[in-house]
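Okay, here's the structure, questions in a sec.
The complex appears here without one of its protein chains, the remainder shown in place.
Chain naming follows the written order as A, B and C, and within any one chain the residues start at number 1.
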Amino acid sequence: MPKMRMNQAIAAGIADEMRADASVVVLGEDVAAAGGPFKTSDGLLDEFGPLRVRDTPISEMGFVGAAVGAACTGLRPVVEIMFVEFLGVALDQVSTEAAKFHYLSGGKVTVPMVVRASVGAGLGFGAQHSQTLETWMFATPGLKLAVASSPQNAYGLIRSAIRDPNPVVVLEPRVLYATRGDVETGDDQLVQLGSAQLAESGDDVTIVTLGAMVRTVLEATAMASWSADVIDLRSLLPWDVEAVLFSVERTGRLVLVEESPFTGGWGVEVAARLAGEGFRHLTAPITRITCPDVPVPFGKELEARFLPSAEYVVSQVDELLATGSLPSPWWKKKESR
Amino acid sequence: MPKMRMNQAIAAGIADEMRADASVVVLGEDVAAAGGPFKTSDGLLDEFGPLRVRDTPISEMGFVGAAVGAACTGLRPVVEIMFVEFLGVALDQVSTEAAKFHYLSGGKVTVPMVVRASVGAGLGFGAQHSQTLETWMFATPGLKLAVASSPQNAYGLIRSAIRDPNPVVVLEPRVLYATRGDVETGDDQLVQLGSAQLAESGDDVTIVTLGAMVRTVLEATAMASWSADVIDLRSLLPWDVEAVLFSVERTGRLVLVEESPFTGGWGVEVAARLAGEGFRHLTAPITRITCPDVPVPFGKELEARFLPSAEYVVSQVDELLATGSLPSPWWKKKESR
Amino acid sequence: MSSVPLERRRALQTDRVERFRRMVEIRSFEDRVKDLFAEGIVHGTTHTCQGQEAVAVGIAAAARPTDQVTCTYRGHGVALALGVTGESVLAEIMGRVGGSVGGVGGSMHLCEPEVGLLPTFAIIGAGIPVAAGAALTAQVNGTDDAAIAVFGDGASNIGAFHEGINLAAIWKLPVVFVCENNQYGEYSRIDVTTPIEDLADRAVSYGIPGVIVNGQDPDAVEQAMNTALARARAGDGPSLLEAKTYRYAGHSRADTAPYRVPGEFERWYERDPINTFRARLIDEGVLTAESAEQLEKAVGGALEELVAQVKESPFPEPAAMFRNVYA
Partner (left out) sequence: MSSVPLERRRALQTDRVERFRRMVEIRSFEDRVKDLFAEGIVHGTTHTCQGQEAVAVGIAAAARPTDQVTCTYRGHGVALALGVTGESVLAEIMGRVGGSVGGVGGSMHLCEPEVGLLPTFAIIGAGIPVAAGAALTAQVNGTDDAAIAVFGDGASNIGAFHEGINLAAIWKLPVVFVCENNQYGEYSRIDVTTPIEDLADRAVSYGIPGVIVNGQDPDAVEQAMNTALARARAGDGPSLLEAKTYRYAGHSRADTAPYRVPGEFERWYERDPINTFRARLIDEGVLTAESAEQLEKAVGGALEELVAQVKESPFPEPAAMFRNVYA
């Protein structure tokens, strides 16, 4: 099986869809001649030419809006938002226009577009270039939202997103672009949007996570004295409620590991849903392992401290299992701060 | 005590702060000469003049950004966003700039600005002018977020927001602007950001809500066979965890009533937090009463159906209390759909 | 294939009496809509376009049904001009099943791909880059269709205007940007919000033609559109047209426009697009005073029938709100 870096897997997935469907076009800042600031569209200009692969001005509202118009009229645009924060200048086109046009056209118009955005901390890009921001797009009927966690599922998710008749936002953890892994390509590798993956199975606890935290959680389980069902959601809109319920029915314990703020991070949706539909199966407090409620700090040490680490996941789950009560986050434990 | 409509109470609160502090200025579309599209700044131009009360071009990014710059340099701007959806063209200035500048200046700069936005359904404005969108701003360290539910707390919240040294977003349910109520004015009426209000007390269940749904919930409890602690959060960032915990310790049951989508609405944060810190007090599944996951439909009947009604709140809580298990939402009960 | 909207559209292409009829249809439709809201039998808000009929009809006359149009919440006139039926528009405004988008959208949300009407926009400026995107489709597919963005003077101050036109210009996309300068953005006269007199001057920022058009005259609008569309289809890129016109009604249902400059309405009314065009057609002998009067009567009668019919038509079932959320 070929090994690829995640950015190569994404470019490969886009290329496969472009070969299969002439209506797929790629737009973004430096995605063409330079092959993408993170090389996620490397080679596309050469193979598919300047009509279908385009460098844009620095105009996120403009080119995301153009993607909406192109999608409404028959193309399948794949737009790159270099850092997810830049959706702060273009969110209207994604959430208020694209997500609602099928509805607001009485079903006469569809908007098959993909917005790809790199997310997350770990590379020292600082407070305005290191967030994940899933919740900007979460409570948005009409939109789909996926998060990649490996070269393999990045390949499958982007292909499924491009084929989907709805607007889909795909978030790509920047820190994983350089990760190499086996990537099986081809049509069988599409990842159905809304389907989670059981990354590892175990008995003591159900850990639900996504994106860059999947790796962290697997590092944690590797060194832990307990075993866990590790569920990589892969999609947030829709998300795989059944998979999580099914696991929690067995383990009775739900832990969320999120690269997001403690207040309002994406995991609260999963926790809330399980606190309702899974209530009678729960034997322990639902535990969220997140970042603290601060802007992402710069600096190797600070950033490493800011992000949930494998060791931290182990110690929090250890405490949960040992005491049966909610472990408080490190920043509330005076000593560790 | 004077009776005021909520829009008048807001104008009164802004006026009181403008009298107390010459650095308070008001910016927005048609806020000056016309007194605001919803008359929430009526009279301010006459009293405070065109230097401090300004009609802006249709440029939300421009005037919210200008408010950030004005706040960094000594003014206290109060910006009006006519419909909260319009933050989709200006979110960058609120979440990525204003909320992070105190941090990204090493504490050298503060950003005492207020962004007021009208929210919610019920007036037939359609899918792009009827959402509440709390979650666009929720997971944002550095930002404060408040939601008014009455003329009295609208008055108190806007005054506290203006005095706060941080950027504060105040959401105002549009459907309440015309509601009249007693309004006690004066400095004692400030509402501390982050403090909830126990709107009503009871024993069977804790109902946490905010904004326009407070009225709906109080209508519900008035006709219900059970009694509830009704907690009006009033602020989401920060929100009053203690008040909710304190009540749930007694009632053992938590119900959220939200004018927001089922998936990812603001209540999931409250549910998640209680499913952790309040777990051992919970005797029943945490129940969320929300809107369905669809764009806000137009039309009196459809919109009324879309919004949680008092009768619906009663029937859902009845079912929760009778069965002890989670009532499914109306749109999942085949007959009622 | 054909259909009522397409026939209504084709009727405009050659026949100037039909253009006159359409302008009259739009005027009476909008007047009637205002009344319906005043009667309080319609929910929500509405934005009517009395006084701007020549812009809508001139655009529809020049454009092909396969050209893609984005317009605003003030879109009833553009929709009717493009060929959308009065029933479809009125039923949407009144939230009935027969509405353009099934009655779940309301006055601000119309759509009819058959005649090139993309979903109308309730967010200022949002339709401008979207039109550029529709033009991108034509460019990528190698058709010679074009796109048209219709928006207001106030919209020329929002970022999407700048980004959308710049993008279209650098890519030489086949699109025509039509700014309906009706002198007001909501309750603010343009001079309160905009530091220049002629918005067409903003074309300089993009190196494209900027043309001032008499928005009171459907012939003038048609001619300017023909030139801009020919340029677009030839691959020479976008143009910015500023149609100077005037909004007779208030901004929206409730607004009585107390802020109007005294005498301004009267000055514009002297150049009323319907009166002017009627006079011209009579001069040309295409119409007589009598035939014009009959035509106007007929339009009025048909409208009353339409209103009665739509009033009787059904509302959507609750289940309708769950349709078309996802494709």
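Rule of thumb we're sticking to: contacts are C-beta pairs under 8 Å (C-beta built on N, C-alpha and C of every residue); 3 or more make two chains touch, one makes a residue touch a chain.
Keep in mind the model is a prediction, meaning the values are calculated, not measured.
Contact with the undisplayed chain is limited, among A:57, A:74 or A:202, to A:57. From the options C:166, C:252 or C:324, the residue with contact to the unseen chain in the full assembly is C:166.
Interface note: of B:9, B:33 or B:70, the residue touching the hidden chain in the full complex is B:70. Of the listed residues A:23, A:96 or A:128, the one in contact with the hidden chain in the full complex is A:128. Residues 23, 25, 51-52, 54, 56-57, 59-75, 77, 89, 92-93, 96-97, 101-112, 141-142, 144, 165-166 are the ones on chain B that touch the missing chain. Residues of chain A that touch the chain left out of the display are 29-30, 33-34, 37, 55-62, 85-86, 88-89, 123-129, 292-295, 297-303, 305-306, 331, 337. One chain of the complex is left out; on chain C, the residues touching it are 157-163, 166, 169-170, 192-196, 201-202, 204-208.
By definition in this document, only the chains that are shown with their structure count from here on.
Spacing of chain A relative to chain C, judged by their CA centroids, is 41 angstrom. Here the CA centre of chain B is 36 Å from the CA centre of chain C. Taken residue by residue, chain A touches two or more other chains at 61, 89, 92, 96, 103-104, 141-142, whereas all remaining positions touch fewer. Shared interface positions of chain C, i.e. residues touching 2 or more other chains, are given as 104-105, 109, 123, 159-160, 325.
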